[in-house]
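All protein chains but one are shown at their positions in the complex.
Up next, chain A:
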Amino acid sequence: MLPLSLLRTAVNHPMLVELKNGETYNGHLVSCDNWMNINLREVICTSRDGDRFWRMPECYVRGSTIKYLRIPDEVIDMVKEDVMQKSKGRGEVRGRGGRGGRGRGKENKRMKIVEIRM
């Protein structure tokens, strides 16, 4: 799972974003894109020295200005469940198909369709 995919699964979760200039933004992630540009809502901005605060209903952060993002622990658990479910699904297809499941592309897709019809 790529870092940006993890960020995508963190949509609607609270997070802390620190910019390169040291300012931090606490808020809920609304959306993000492949450049790490993000939209936050219900934001609290904290100055570099940590003694001034601003509240804003929403804000947009350009990806290139970000130093790091901190996301809640449960997001990784969500990813784990996701991966588990996917691999489980694949296992079933392989098992019932009675083949190695090593096939690629079209062959594999056709197999799946047949199984769904059954």
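Worth pointing out:
One rule holds in what follows: a contact is a pair of C-beta atoms (placed from the backbone, for glycine too) under 8 Å apart; a residue touches a chain by one contact, two chains touch by 3 or more; residues count from 1.
Convention: contacts and distances are computed from a predicted model.
Taking the options "Polynucleotide 5'-hydroxyl-kinase GRC3", "U6 snRNA-associated Sm-like protein LSm1", "Mitochondrial SSU ribosomal protein MRP2" or "Ras-related protein Rab-2A" in turn, only "U6 snRNA-associated Sm-like protein LSm1" matches the UniProt protein name of the chain that is not displayed.
The chain that is not drawn here is touched, among residues A:20, A:55 or A:86, by A:20. Taking the whole complex into account, chain A touches the unshown chain at residues 1-4, 6-7, 20-22, 36, 48, 63, 66-73, 75-76.
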